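Below: the structure, in structure tokens.
Moving on to chain A:
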Amino acid sequence: MEQKNLKEEILRISGVNPRKCMKCGKCSGTCPSYEEMDFHPHQFVYMVESGDIEPLMASGSLYRCLTCFACVERCPRQVEPAKLIEAVRLTVIRQQGQNHLKPDQLPGMLDEDMPQQALVSAMRKFAK
Partner candidate 1 sequence: MQIEEKFEPTIVAFCCNWCSYAGADLSGTNRLQYPANVKIIRVPCSCRVNPMFILRAFQRGADGVILCGCHPGDCHYTTGNYYARRRMTLLFSMLDFLGIERERTRVEWVSAAEGAKFAATMNDFVATVTRLGKNRRLEDLRCKK
Partner candidate 2 sequence: MQRIGVFVCWCGSNIAATVDVKAVAEALGKEPGVVYFEDYQYMCSEEGQNKIKNAIRDYKLTGAVICSCSPRMHENTFRKAAAAAGINSFMVEIANIREQCSWIHKDKVSATEKAIILGRAAIAKVHLNAPLTAGESPVVKRALVIGGGIAGIQTALDIADAGFEVDIVEKKPTIGGKMSQIDKTFPTLDCAACILTPKMVDVAQNEKIRIFSYSEVDAVKGFVGNFKVSIRRKARFVDEVKCTGCGLCTEKCPQKKVPNEFNLGLDQRRAIYIPFAQAVPKVATIDADYCTMLKTGKCGVCSKVCAAGAIDYKQKDTFVEEEYGAIVVATGFNPIELKKYDEFAYSQSPDVITSLEFERITNAAGPTGGTLLRPSDGTHPKKIVFVQCVGSREDGGGCGKTYCSKICCMYTAKHAMLTREKYPDTEVYVFYIDVRTPGKSFDEFYRRAVEEYGVHYVKGMVGKVSPENGKLMVRASDLIEGKQLNIDADLVVLAAAIEPDQSARPLATMLTASMDTNDFFTEAHPKLRPVESPTAGIFLSGCCQGPKDIPETVAQASACAAKVIGLLAKDKLTCNACVAHSSEMLCNGCSTCEKVCPYGAISYEEKEFRMPDRTTRVRRVASVNPAVCQGCGACTVACPSGAMDLHGFSNRQIMAEVDAICK
Partner candidate 3 sequence: MQKVIREKAIELLRSGKVDRVLGWKEGEFFYDQTPHLFLSPEEVERTFVYNGFSGANLSKYLVKEGLKEGVVAVFLKPCDTYSFSQLLKEHRIARDKIWAVGIPCEGKLDIELLRKMGIRGIKTIEEKGDELLVSTIYGEKTVAKKDVLAERCANCKSRKHVLYDELLGEEGEVLDSARFDQIEKLEQMTSEERFAFWQNELSRCIRCNACRNVCPACTCEKCVFDNADSGIASKAPASSFEEQNFHIIRAFHVVGRCTDCGECSRVCPQGIPLHLINRKFIKDINAFYGAYQAGENPDERAPLTNYSTEDMEPGDVFKKGE
């Protein structure tokens, strides 16, 4: 997809207006997965706005976001970064063969301590 359309697509999916961001960094400050991300929530917002989206799509950070919505809750300007990350993730998954989680991976991930529901929800989230 062309850069410009890509940005429009993401904004359409998420319903987020990244221009509202005032670059305060509170989203990243509140993010529980911060340490595990290459691109942090504020960078998602900033880079989507500047159309620099491909690095985001290639980044593993997409799957480190827990969608806990702490950033959405705390953003002073109601930019809702998590929705934006979700939109980027969806853009990736919707491409052919880009499912992040495949059903045949699941048996290996079974774990006594992990509720099965978590895997089900991950499956829904990371796959078409």
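Note that in this section a residue touches a chain if its C-beta (ideal position, glycine included) is under 8 Å from a C-beta of that chain, and two chains touch if they have at least 3 such contacts; residues count from 1.
For anyone wondering why these and not others, all candidates are chains of the complex that A comes from, given by their letters.
Note that the structure is a prediction, hence the values are computed from the model and not measured.
**Q** Which numbered chain among 1, 2 or 3 touches chain A in this complex, counting any copy?
**A** Chain A touches candidate 2; the others do not touch it here.
**Q** Name, in rising order, each residue of chain A that touches candidate 2 in their complex.
**A** 17, 19-20, 22-23, 42-43, 46-47, 50, 52
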